[in-house]
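What follows is part of the complex, with its chains left where they were.
Letters are used for the chains, namely A and B, taken in the order the chains are written, and counting of residues starts over at 1 for each.
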Amino acid sequence: MDVVLSPEEEAFRQEVRDFLKEKLPADIAEKTGNGFRISKDDHVRWQKILHEKGWIAPNWPVEHGGTGWTPMQKHIFDEECALAGAPMVIPFGVTMVAPVIMKFGNEAQKQRFLPRILSSDDWWCQGYSEPGSGSDLASLRTKAVLDGEHYVVTGQKTWTTLAQHADWMFTLVRTQDTGKPQEGITFLLIDMKSPGISVHPITTLDGSAEINSVFLEDVRVPVENRIGEEGKGWTYAKYLLGHERTSIAAVGRSKAQLRKLKSIARTELAGGRPIIKDPDYARRLAQIEIDLLSLESLVLRTLYAESEGRPVGAEPSFLKIKGTQIQQGLTELLMEAIGPYAAPYQPEAFRDDGWNEEPVGPDYGPALAPLYFNWRKASIYGGSNEIQKNILAKMVLGL
Amino acid sequence: MSFTFTDDQRQLADSIERYLADKYGFEQRNRIRKGEGGWSRQVWKDFAELGWLAFPIAEEHGGLGGSTVDLALMMEAFGKALVVEPFIATIVLGAEIVARADPERAAEILPQVAAGERLLAFAHSEPNSRYDLPRVSTMATESDEGWILDGHKAVVLHGDCADTLIVSARTGGRDDERDGITLFLVPGDAEGLTKRTYPTIDGMRGADLEFDGVRVGLDAVLGEMGKALDIVEGVVDRASVALAAEGVGAMQATVDLTTEYLKTRTQFGKPLGSFQVLQHRAVDMLSETRFAHALCYRTAGLMDSVGGVERARAASMIKAEIGRAGKMVGEEAVQLHGGMGMTDEMAVGHYFKRLRLIDVTFGNAGHHLSRIVDMA
């Protein structure tokens, strides 16, 4: 058990810090710091910088363009990026569909898709959920019918995050109606410019429109865009769910939020005293620091176990639940920190196209209540926390 | 002690709920809050004609003399429908302050208020005061013809549309001293007054007000010089109970929506409501609502017969409780709705937002728990 960073690890941390200091565009870091939205251009600009450095895909094998880092290096990298205000790398390409293509795709698919994922020339989105399928993903009903060299796809996907920017969507479709629901599912890659696709934003309760409904009406998808075999899509999707599952804990992001929270709590006054000195607020802050440290400890242990080839099992379900509880707890404390200034709704103050006026209340204020409301999603998406507990009861406790 | 509602009270609640069921459904409300000004002049007119604006106003000022329990019943009904009209600003706060501070002016102003012809707003909190009522730094300086006001009032509920602002300012004392706070009546369109108006996250309206040398006459003083804080505290305590009643209404609606959703939505081939975990969590939501309801009306019943620390303590208890319980119920309701709960098209998120903003109005749960502890 060695829980202190080695000199090499310290040196790596410094290298990452230096890189971020030099290369992370200041305007992007400022937006992230204030909780404002990041535009597509900002994302792509930053991801291309990472790509140039060779750091865009730490989770990929070295032969495909990965970094060959140890778990601890990946962890340090994530943390430093978050603390520096680097936007999260959009996961749908690099983290989600790429491992599936590497594992189950054919050579042509690898040649065609992987380089453009690495270079952020293609923006991907995930077409899994459907209205009515919710946590019961296998009940999906979007139908794909083979017609010569094409699948003809009809149906509706929903909760499709950032689909408005997407060039491609990886998706699960139903190619067979009989047998177990899991058995008739096929994994297709769909060009978002295909005729018959329309994307409709869904406004969420915080007023934002990050998620979408994607309607597919007789969309023709070449058979060459199918991953692996017809009817095996569920297997590939499960592999994807099992991949890089510690990142769902978002330790780096929460550390950055915690730092921001402390800074705000030292500024905001209650009874003439900074709220960080309020005994109750300070205790809740301390508790969340303990939670975050516990989370990080289990993440690191899981990463090391994985790197030593020991099975990870259901650990990611624990990490997902605790990670999202911490994230939500932080948004609660953040919203609470600004008191009555949680009330004004000023979406223009954190639009991704910039806004140069002074907001009402403190600069960091406008994004905080929307963040709290938006982040209620964290315990719902990616397999709701209830579903995670069902999984754990079965897999770990055998109940 | 009886702990039950009178027939009159039941009828009042029924008639409001009937009106709102008819005129103020979720879609109607969406149109109203997205419309000009963010609320409906027609609804306000209806309220006036139905006597609901007059109801909580004392009889000697042309009102119907409703009790705090009556007021709570009204607010509960408004909470169920998420009413966005300026009832809290004008009636619960404005009219009550005028009535308590200055009976003479009340006789002039309140009949207009009751008739729906004058809107009020209470401009008290400031950027650095958070929930501390004595922390007022807006200055009133005496001049030859009256007073000059300078300062910044923060998040004034319906401060955008008020005909008359009731503004607290220092005529003496230091920033957080109890003495030296005086109330002024300021026209909503006074010269030197800059308004930054905005919708609030829960679909109401608010404004930050900058007073930059705003001149008012000697007759702008409302009530006794330098002695406003006791009145402010009393009115805010009663408003806390009213907000709690609104919260109770919102919680009830939230529980109903959630129960309905659990019954109709299926997952893994079964209604969501057949999953025991979701059942128990819905029961917890319902339980919070029941107890908050009981405590709310008990507190409302006390408000008109006790004062001082006893009143303050009771008000803080229900306000702390509604903050805690409203948060729990709102968060759980969204979670139990799953992805649908995150969407703007479902009503549940709107109740959730109102519940959370009720908490940050006049002191969140944490603030009121501290107040209770400090009073002990």
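Just so we're on the same page, a residue touches a chain if its C-beta (ideal position, glycine included) is under 8 Å from a C-beta of that chain, and two chains touch if they have at least 3 such contacts.
These numbers were taken from a predicted model, which means no experiment stands behind them.
Enquirer: Per chain kind, how many copies sit in the full complex?
Expert: A x2, B x2
Note that in this section only the chains that are shown with their structure count from here on.
Enquirer: At what distance in angstrom does the C-alpha mean of chain B lie from that of chain A?
Expert: Centre separation, chain A to chain B: 38 Å.
Enquirer: Where on chain A does chain B make contact in their complex?
Expert: Going by the criterion above, the answer is residues 129, 134-136, 139, 158-159, 202-205, 207, 211, 268-272, 278, 280-281, 335-336, 339-346, 360-361, 369-370, 372-373, 376-377, 379-381, 384-386, 389.
Enquirer: Where on chain B is chain A touching in the complex?
Expert: 125, 127-128, 130-132, 135, 154-155, 176, 196, 198-202, 206, 208, 265, 267-269, 277-278, 331, 334-335, 338-339, 341-345, 349-350, 352-353, 356-357, 360-361, 364, 366-367, 369-370
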